[in-house]
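All protein chains of the complex are present and in place, except for one that has been dropped.
Per-chain numbering from 1; labels A and B assigned in written order.
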Amino acid sequence: MTTAVAGASMTQRRTRDFAAIGIAAALAVTAAMASLVIGPIAIPPQRVAAILFGFLDGTATAGRDAVVVLDVRLPRTVLGVLVGASTALAGAVMQGLFRNPLADPGVVGVSSGAGLAAALWFILGAGLGNLVPWNLGTLGLPLSAFAGGLIVSATLHLLSRREGQTSATLLLLAGIAIGAFTSAGVGVLVFIASEQQLREFTFWTLGSLGGATSTKIALVLPFALAFMAVAPRLARGLDALALGEAEAFHLGIDVERLKRVAVIGVAAAVGASVAVSGVVGFVGLITPHVVRLVIGPAHRLLLPVTALAGATFLVTADIVARTIAAPSEIPLGVITAGVGAPFMLWLLLRQGLAQQLR
Amino acid sequence: MLEARGISVQLSGREVLTDADLTIAPGRIVVLIGPNGAGKSTLLRAAAGALKPVRGTVTIDGKNISGWSAAMLAARRAVLAQSVTLTMAYTAGEIVRLGVPVSMRNHEVDTIVGEALAAVEMAHAAERLISALSGGEQQRVHAARVLAQIAAHRGPTQYLLLDEPTTHLDPAQQRTVLQLARRVAASGAGVLAVLHDVNVAAAIADEIVVLSNGRVVERGSPAALTPELLGRVYGVPFHIAESAMMPNLA
Partner (left out) sequence: MFRLALALSAALFATGAAAEQRTIVDAAGRSVPIADTSRIVAIGGAVTEILYALRLEDRIVAVDLTSDFPERAQQKASVGYMRTLSPEGVLSVAPSLVLAIEGSGPKEAIDVLEKASVPFVLVPEAHDAAGVVAKIRFVADVVGEHEKGKALANAVAADLATVAASRPPQDQRRKAIFVLSMAGGGPMVAGEGTSAADVFALAGVQNALTGVTGYKAANEEASMQAMPDAVVMMSRGEHVANADEVFASAAFAGTPAAHDKRLVVLPGEYLLGLGPRTAQAARDLFVGIYPDRPPPAVPERPWSTDTE
């Protein structure tokens, strides 16, 4: 076989890669548009479009439909895209970093840290929030959750460094220990909580895009965008890590820097997401896994497609969450886990069967 | 010229390599031999810049590499160690592509990867999953990766470091790897190989360095290897056999 043929097959591959990104992007856009058009209140698509264009060129439309499209569906859709994309992307980065297709962004302690901080806010700090004007008070929860996520991630990172190197095993073990600690902390807070505080906190841990506002979008946007800008640069390093840390180093990858950037990026993006939408489980775990099964593990393609797929998944789940039980709403985490878990089991079974049948 | 001077390395508080010297000139093949635990891999890793010696320096063309970044090192030297089994479904082409830096243009990358695979006679497998290949084929793909890395950084002399690349390989596979080493040296790169088979070492080396208990005990052309020396180093009696069978490495 000549080099020309090998080269040609790589060009074919590249076309295939573009097609994959194109399809993923198309799905994401479709989901977003559906999210603007579908809801418990029937609003014809033309009317939705008119309202959106009115919003964009300043000729505001008044009335209930406009409030629904601009103040409920639009913020939820935007937040869903940002949270879905950054959480799924974080999962892909974590799975690459740990060379484990079942790793989850929570493994760096972000979710447990955010959870503990949120519990602290609900149970101790909400009183503070009442003393302060409305806007700052409602920001207290997202800010606490975000800070908590970062603090725990930073602690985990420091704990797992030995002789200037970050040990994956230590990171996992420390993560387990800190997870147990934050659970205990949450347990204590739950103990002293009132029933009302308890219920609010429980709903928060199930995740929701309800209450999406431009303030919350502004909170998560910079972190999500920053992470999505940085992540592609980790692609080659994550691929190289598949050969082992020593080999990756020989190939020119600064492994310590890769780990540092990955952990910080994940902590910031997931911390901000958890802060505004609660803990939406499963997106970070299952999206990269499914995408990898379809298009392969090469991160240059995996990362962007996973981000787009995550946006699609979360926005679609949100459509279901706010429509099937209308006029009430099912927590988002229930949908993502309720759909995600069986689907993942099916995938694993299918893979296992396929291997046995070889 | 890649030079290691006075290298001493401590691992877990114990000194495993003391005062070792090494010179790899462009176009030359230097082979390290010695018993297990003698410090061969340690010396290779120090030369590769993968570990920091507690004493001594490693220089490439006179410049001390101790402050070099991973990328700077990769531009001057490639390492082929025993291959790791991959759990993820990468294709052979994707593995070879890892040798090439990100900044390169697509068509250049394609050419380099294609040529590297062709050089190890694996061009047909570019789109196949590496996990679906046999052990020997996988080793060839990793060899292609290293070739790609060298080809991608034209200009200053490259150095190829091979750490026991023939372990678990059958004679045909060993031949492939060793011919690769020869070819790379012939194209102007310097080659350092750690080998356990003394005969193979003698067959390909321009210079042999013998290590024992963390020290260099002998250095010279293969002719300098005597049964007495080897007997001392390995602790078993050696003799020169009249009829020896080994793959023809020409």
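Assume contacts are C-beta pairs under 8 Å (C-beta built on N, C-alpha and C of every residue); 3 or more make two chains touch, one makes a residue touch a chain.
Bear in mind that the values here come from a model prediction, so they are computed numbers and not experimental data.
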Fill in the blank from the handout: Whole complex considered, the hidden chain contacts A
Fill in the blank from the handout: Missing-chain contact, candidates A:P40, A:G54 or A:G140, resolves to A:P40
Completion exercise
Touch with the missing chain holds, among A:G140, A:G210, A:P232 or A:G338, for A:G210
Fill in the blank from the handout: Residue list for chain A contacting the dropped chain reads 39-41, 63-64, 67-68, 71-73, 134, 138, 191, 193-196, 199-200, 203, 208, 210-213, 322, 325-329, 331
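Just so we're on the same page, only the chains that are shown with their structure count from here on.
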Practice task
Mind checking the centre-to-centre distance between chain A and chain B? Centres are C-alpha means, answer in whole Å.
Solution key: 43
Completion exercise
chain B contacts chain A in the complex at 48, 50, 69-71, 73-75, 78-79, 81, 84, 86-91, 93-95, 98-99, 101-102, 106-107, 109-111, 113-115, 117-118, 123-124, 126-127, 149
Problem - Residues of chain A that touch chain B when the two form their complex - result: 1-7, 9-11, 13-14, 99, 101, 235-236, 239-240, 242-244, 246-247, 249-255, 292, 296-298
